[in-house]
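Note that one protein chain of the assembly has been removed; the remaining protein chains are unaltered in position.
Each chain carries a letter (A, B and C) given by its place in the written order, and its residues are counted from 1.
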Amino acid sequence: MSFLGLCLTLAMVLIAGAILAVAWRLLAGPSSADRVIATDMLGLLAIALAALVAGLTGQQAFLDVALGIAVFGFLAAIAFACLLERTSATQEGPR
Amino acid sequence: MLALPILGVGIAAVLASLARPRIASVVGVIAALAALTVYLTQVSSVAEGLIPTAAFGAVPALGIAGGLRLDGLSLVFVLLITGIGALILLFAEGYLADDPKRKRLVAMLLVFMLAMLGAVTADDVIVLFVFWELTSLTSFLLVGYKHEREASRRAALQALLVTGGGGLVLLAGLILLTMAAGTTSLSGIIAAQSAVLADPLASVAMVLIILGCFTKSAQVPFHFWLPNAMAAPTPVSAYLHSATMVKLGVYLLARLNPLYQEEALWQALLSYGGIATALTGVCLAFRETDLKRVLAYTTVTALGTLVMLIGIAPDLSITAAMTFLVVHAFYKAALFMIAGAIDHAAGTRDASQLRGLGQVMPVTALAAGLAAFSMAGLPPFVGFVAKELIYEAKLEMGSAATGLIVAGFLVNAATVAIAVVLSWRLFAGRQLVAPSGAASPPHDPPLSMMVGPVVLACLGLMAGTLPTVLGAVLIDPAVTAVLGRPADVTLKLWHGFNAVLALSAATVAVGIVLYLLWERLVPRLKAVSLLDRFGPSVGYEHWLAATLRLATRTTTTIQHGSLTGYVRTLVLVMAVACLGMLILRGGVAWPQGGASLDARAGLGGLMLIGLGGTVLARTALQAVLAMGLVGFTTALVFLMFGAPDVAFTQFVVETLLVVILTTALMRLPIQGRDGRSRQQKLGDAGVALLCGVAVAAVLAAVLASPFDPRLSVWFGAESLPAAHGRNVVNVILVDFRALDTLGEITVLAIAAFAVVALLRSNRPADPAAPSPQGPLA
Amino acid sequence: MNPSLILRTSAPLLLWMPLVVSLYVLVRGHNDPGGGFIGGLIAAGGVLFYAIARGPAAARAVLRLSPVALCGLGVLVATASGIPALLTPETPYLTHFWWFPTLGVTLPLGTALVFDLGVYLTVLGMASALFCALVEEAQ
Partner (left out) sequence: MISDFLGGVLILAGAAIIAVAALGLLRLPDPFTRMHAATKAGVLGAGLTMLGVGIALGSIPAVMTGVAGMVFLLATSPLASHALGRAAYISGAPLAPATFTDALAGVLPRN
């Protein structure tokens, strides 16, 4: 296996673990803030995965997808932030 | 050429609706007379048997041949329609002199005349049906002319529903007929008699058509709408409900007679149906004192007799039918107009309150006398000729028709009695008995109202004295049309002393006796409330009320207003439909050759985790975010299986969905806790599971069926050379299937309008907010 | 919804950047992943951000046209891209034509791009109408 292939598969395994952790935080997260942060992290994980798939398949198209997700992930984070301000984490629901 | 009168009457109707009332009536009369003359010019050619035809209303795209045809039968009807129509319009001018809106009635009468002319000359089944329905529609408008009165509105609706319903049944029958004969032209269908009769559904088509005609011609089970339609103004009753519209059913039966005349079912249905109607009509007539209702019931009787005559097949009965048709039109229209004149002059139509009008209304008395004698069938009048023929036809049938003869005798006797009531009882006698309420003492109505009855009565007399002329000119071609083969018709007033003459003499005698009993019979018959409780009109009321109840019940069950209810129904129907189709079509299949399970299967696990999170979430916000995880995993699936475009779209859509849902949740008054009862939750869980199973089954079936690569191969090959693009997905969207995408973006635009409108509608219009620039802000 | 000072100041930068990316995605859509739909969505994301940062009224001002009018324009442009096909006899509606002007490098220009622009505008209009309405709603 080429060195690059090895790195890619290893990275894939690491990212898979990260996804599970973030998913757990998203579902269990005590407060809404945790859940929003986990969703934002999911976006970032998507970027990394897209990049890895680009590496694995050698198609540059997936790298562009990664860039697109980056743009949109960021916008989502801002949108969630403004929504989060409206909810109150403790009462577990909108005011 | 044949279309000319129809179009002419149509134009006159338009002019009449625009012009001033008096001019409207004049225009109407002129148009009717013009049409009459046009048809009169055809009489000579039709008599020699050459039948003019004209193209009209052909729609090749729908396979409708169209066309008009004027044979003997149509000629008789057409002359009646235009002739009596002119007299009625003249009568209406006098009768409604003080009604400012009468031009609307004149216009509607002209439209009705147009419809009738079209129906009787149509040589195409569909054109005939269109005009048939137009007559029902115009009769609804005419009967409901005095719409401010509840009674006339109800009568109009009843007439429309019964005749309209009959029209539907007729359409079904006609379509079956066209399918069997392969053409929509009437003459073509009659020519293709063997094919039509051979068709398995022939008898079904025949029964349907007979039902349609029975509703139109007020035969027994459907007769109740005719007396109620007397709520219409008298000119309408005189025109529609005596001479023309109700005879349309008889016309169609006569028109299709050459097709079905040998059918036993046809003969049975028509003869027994006809005689039953005649008897009921006479019995009910004896329970009424209102002039118009008596006349209505006698019309029902006359229609019954006509249908019966068409039913019994020999040539003579068809001749009798045609003659009686003309005779009845003459005297019934005249009597209706006379009833209108009496009502106009004396203020009431109740026969029991009126005696000795002759002294003050001599001309009306004369006309009434002549018409009544023709109705009674006394010698010098054409009524006598018709009755003789009826008896001759029945006698000729010999022993088979004893029942018919007895019933016919009774019917004729009663008709004689009523004829005497309408003439002698009303007008004879010294002292004048009339309700004092009338403004001025009863007097002869103005000239315009007298022309109609007098002319018709004289026609009855003239036709009676020289029947051979009537026979050769009108009846002979009509009979040949109805029989489908030439028949020699000799109408003569005097048949010499024989059984028929004895029979008619006896009828007159019994009639006089019945007249004498009339005074006592009416109240006693009226007391018999049995008929009121179980008659067909009661059935009609129940049926109407039941339909309304059903309608309200279905609406309330479907539009119950709860959003979750709607969603539940939507999802349930989709699931049941998918599963049902799969199970029925045996499509349930599991893809063979299990997919290679590699790391990517882990995504399925992640999705299940997300699903668990969504289901167990305590608040709506948690559920939305957990659902976001499921969406994210779907996007990963696309990414891992090498679809960059779709993966990116899924990410973007997923994020937008979660953002929008969260914003919406901010607005909704959703408390933290889920308010549904345990039982409701289980129900919803069941629906959700069923939907999941259905979608999974569909997907499995799709996977199991062999993948047909032709399309993707073609697109792959074509995308670069033809559309200069390597991104096949986008090329398909933008180039090959551009029209679909155009449709989609239009839907998007419409959705945007809807969302903006919705969101803006429930926002309080606070003046502070800057008013949006222009309508579409 | 009084977003913080940092968001307000960074709003213009972070509006134009998604717009540029979206145009890039739109233009190359024919050959690489991208196209009208995705481009429209990214641009709408930028508008959403601007609406949150500076308020929906400002977002509408940036768009010059009101979002719903943008939808109409998009559909119009998409339909118009089919006009040349209509003019040439017996070519079905919406068949696209291509020209290859060579300004240094051959640029494939075609009515398909116009159609894609129509899609782009419609999606942008629809999404920004939705967002502005929602953000107004949230206030």
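We take it that a contact is a pair of C-beta atoms (placed from the backbone, for glycine too) under 8 Å apart; a residue touches a chain by one contact, two chains touch by 3 or more.
All values derive from a computational prediction rather than experimental measurement.
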| task | Kindly name the visible chains that come into contact with the excluded chain. | result | A, C
| Touching residues on subunit C - with respect to the absent chain | 3-4, 6-7, 10, 14, 17
| Contact footprint on subunit A, counting only the chain that is left out | 2-4, 6-8, 10-12, 14-15, 17-19, 21-22, 24-25, 30-34, 36-38, 40-41, 44-45, 47-48, 51-52, 54-55, 58, 60, 63-64, 66-67, 70-71, 74, 77-78, 80-90, 95
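Here is the rule we use: only the chains that are shown with their structure count from here on.
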| request: Pick out whichever of the two, A-B or B-C, is joined by more C-beta pairs in contact. | output: B-C
| Between subunit C and subunit A, distance of the C-alpha-averaged centres to the nearest whole Å | 26
| note | Cα centroid separation, subunit B vs subunit C, in Å, comes to 54
| What whole-Å value do you get for the distance between subunit A and subunit B if each is reduced to the mean of its CA atoms? | 67
| message | Touching at least two other chains at once: which residues of subunit B meet that condition? | response | 644, 648, 652, 659, 663, 666
| said: Going by the contact rule already set, what residues in subunit A reach two or more other chains? | reply: 61, 64-65, 68, 72, 75, 79, 83, 86
| Residues on subunit B engaged by subunit C in the complex (per definition of touch) | 644-645, 648-649, 652-653, 656, 659-660, 663-664, 666-667, 723-727, 729-731, 733-735, 738-739, 741-742, 745-746, 748-749, 751-753, 755-756, 759-760, 763, 770, 772-774, 776-777
| subunit C-facing residues of subunit A, complex | 61, 64-65, 67-68, 71-72, 74-75, 78-79, 82-83, 85-86
| Residue ranges of subunit C in contact with subunit A within the complex | 1, 3, 7, 14, 17-18, 21, 25, 32-34, 38, 41-42, 45-46, 48-49, 52-53, 138
